[in-house]
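Missing here: one protein chain of the complex. Every other protein chain is in place.
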Amino acid sequence: MAKINESLFSAEGLDKRLNLTQFNKVMMTEYWIPKDINFLWAMGVVLASTFMILIVSGIFLMMYYKPDTALAFDSVNYTIMQEVGFGWLFRHMHGVAASVVFLIIYIHMFTGLYYGSYKKGREMIWISGMLLFVTFSAAGFSGYMLPWGQMSYWAAAVITNLFSGGSLHADFLVEWIRGGYSVGDATLTRFFMLHVFLMPIIILGIIVLHFYTLRIPHVNNQESDDIDFDAEAEKYLAGNKKESKVIPFWPVFLSKDFAILGAFLIFYFYLVFFNYEFAMDPVNFDPADPMVTPAHIYPEWYFLWSYEVLRGFFFDIAGMSAMDIGLIAFAFAQVIFMIVPFIDRDPDILPAFKRPRFNIWFWVLMFDLVVLSVYGKLPPTGMNAWIGFFATLTFLGLFAIFPFITKADAKARGAL
Amino acid sequence: MREFKILGVLVFFTALLYIGVEPFAHSQMHAHVEAPEYDFKDADGVDKALVGNAQNGAALVQANCIACHSITKAGFAPMMDDATSAASYGVVPPDLSTAGTMYDPHFLAAFIKNPAKATKTEHKFEDGAVHPMPSYDWMKPQEIADMVAYLKSIAPKTMTNKEVFNDACNRCHSMKYDGMKIITDGPNGVRKEGVKARSDVSKYMGKTPPDLSQYIRSRSESYLHEFINDPQKHLAGTAMPRVGLTEKAENQVIKYMEEIGEVKKPEREALAPKFLAYLLIFTIFAFLWKAKIWREVH
Partner (left out) sequence: MSNDTNRRDFLGMSFAAVAAVGGAASLIGMKQAWDPLPSVLAAGSTVVDLKNAEPGKPSMATWRGKPIFILKKTADMPKDGRDLVIGSDHFTLVIGLCTHLGCIPAWKKTKWKCACHGGEFDSSGRNIFGPPPRPFDIPPFKVDGTVVTLGAETGPEYAKMMKA
């Protein structure tokens, strides 16, 4: 029935029209989160906040940025950095946030992996999360092109060139993506469109999906216990707050999030003001020059492990060119994390410290990713190439044995 | 507490990753070079014991140098405008009014004796090409010392950072961001180009010397010192001459580059402590509120 007599400008009137009371309960005061959690559980809110910082700082950068190969570099390094009020701050915030967001994404992702939060009912949370990793990567890659420095240009040239598919020689695809034979003005403006509009809108949509897929399975906890949320909620609402195993999203869960967020912001802004070269590489302060290749080209740190998998194979094997093997390994690396819920053959949801073989597997993976990242940055000569090769093999091997070690853990426990 | 252990693990992996990817990797990518040396020991000058006589030097300079070089301080105006100069010699011969302050006297002596050798650009002048300035190694060492003494006597005791850049670097390197304005509104809206190089030396050098507006950000301060002091160290075979700046003058050039390239650095350094202090207060309040809320549930 559409006729509501209460005035729009009253609490009851508003509630009758929008069901705000119910909405507030579902989303906030009666959205139950386990109590047995640690500060790693705050990474979701930290990510949402960092994304907000990227959007707001991005909005201000857009006011003066010029997506034109002749104007881009100076619009950033002269107009925004030197003339616009606090332009330098927005630029530093945007660049550092774009880098730090990946640190938090990795922490968030590996927390999910460690506690088994990708299994048995939470697969869609995991997959939507991995889709966010992919879309954030695309946003980061397209954004890095915009200042049109040497690294912007050459990273774009190298990565768009990958789409030729090695032996497939799909040059037409590379040219189609670039909008021309080489990376140029057409490439810059379309990547501007991607970075500033399409990717943010897609990301926002997937974030909504990510939150939605989380709501019913509920957040996991440190022991990966299967909690009866309804029973525990009843305890809490009856006044048994200390005995209940759950807490409401608002205000209890969020109060801890805000505290962790505060600590994070101190770390983040310290970087913004004093230590930003890891995010804003000095090489990118040379204007793009298609005729001069910088001595060292490398992607941002968060792509390095992937980059090293791509170039880990530096010799031909069994008639296949190194480049082709590398491309296949690279494609595998992007997709493999996505299907982890489906290759895990352990039926129980448990944290890694209760899965002995998985625990070892997890920490070996962490070290391997660090090694891959460091060697992805180093020039691939001599010993570096060999270490990178073995680190790549380790990465591929870890996922090859994953189904077997998860099954072994389950068997040892008597679950299978 | 478990949470501190978790934080420790996080910090460990992050630090490992950061150190490997930043300081370690960058140290591998940049060759280690000898520190800059401002005595110019390897320059073939004149005996440092010789004391130059400025008065004698004045006469020698007027006889030998005025044909190409202006010395506005001493009343010798340039013979040609920059464009014609550059067209005639390949590069604009510098005005010598400030040379005595900016350049090391031992280097100056070596330069007068043999410009290509002192500037380490002999590799450019092969197959018949010659340095636009002739060598004066036929002069007596005392005469060269006298000329250097004269140049020192007329030079100003202090120069601004920008003046050093203008005299030592601007003939070849532009500094776009100094005085650059973005397009103004109106029918004749014009973009001002900032400080341009005084001559187009792309033919003379073989390559256009880069604009230096952002070099303070693209190169570290130590790199800039090493490079200016001896360009061949980092870029063997480069066309850029060693210009023989004193340590003081070199510091001034780099300070100028910072003034133009990192305009907001003082503002950034002033804002940082206030910003971070606020965030600390914010975090303390957040933790206090969290503690209050969680006291009820623990």
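To keep things simple, chains are lettered A and B as they appear, and every chain counts its residues starting from 1.
We take it that a contact is a pair of C-beta atoms (placed from the backbone, for glycine too) under 8 Å apart; a residue touches a chain by one contact, two chains touch by 3 or more.
Worth saying up front: this structure is predicted, and the values here are computed from it rather than measured.
Of the chains on view, those touched by the hidden chain across the whole complex are A. Taking the complete complex into account, A:G184 is the one of A:G13, A:G165, A:G184 or A:P403 that touches the chain left out.
From the options A:P356, A:P379 or A:P403, the residue with contact to the chain not on display is A:P379.
Here one chain is not drawn; of A:I216, A:V292, A:I317 or A:I360, the residue touching it is A:V292. As for the chain not pictured, it touches chain A at residues 157-158, 161, 175-176, 178-184, 186, 190, 290-293, 295-297, 314, 321-322, 379-381.
Here is the rule we go by: only the chains that are shown with their structure count from here on.
Only residues 2-3, 6-7, 10, 13-14, 16-18, 20-22, 24-25, 28-29, 176-177, 180, 182, 210-211, 213-215, 217-220, 263-264, 267-269, 271-272, 275-276, 279-280, 282-284, 286-287, 289-290, 293-294, 296-298 of chain B touch chain A when the two sit together in their complex.
Interface residues of chain A facing chain B in the complex, by the touch rule stated above, are 35, 38-40, 74, 77-79, 81-83, 88-89, 92, 103, 107, 241-242, 244, 247, 251-252, 255-256, 258-259, 261-263, 265-266, 269-270, 273-274, 277-278, 282-287, 295-296, 301, 304, 366, 370, 373-374, 377-379.
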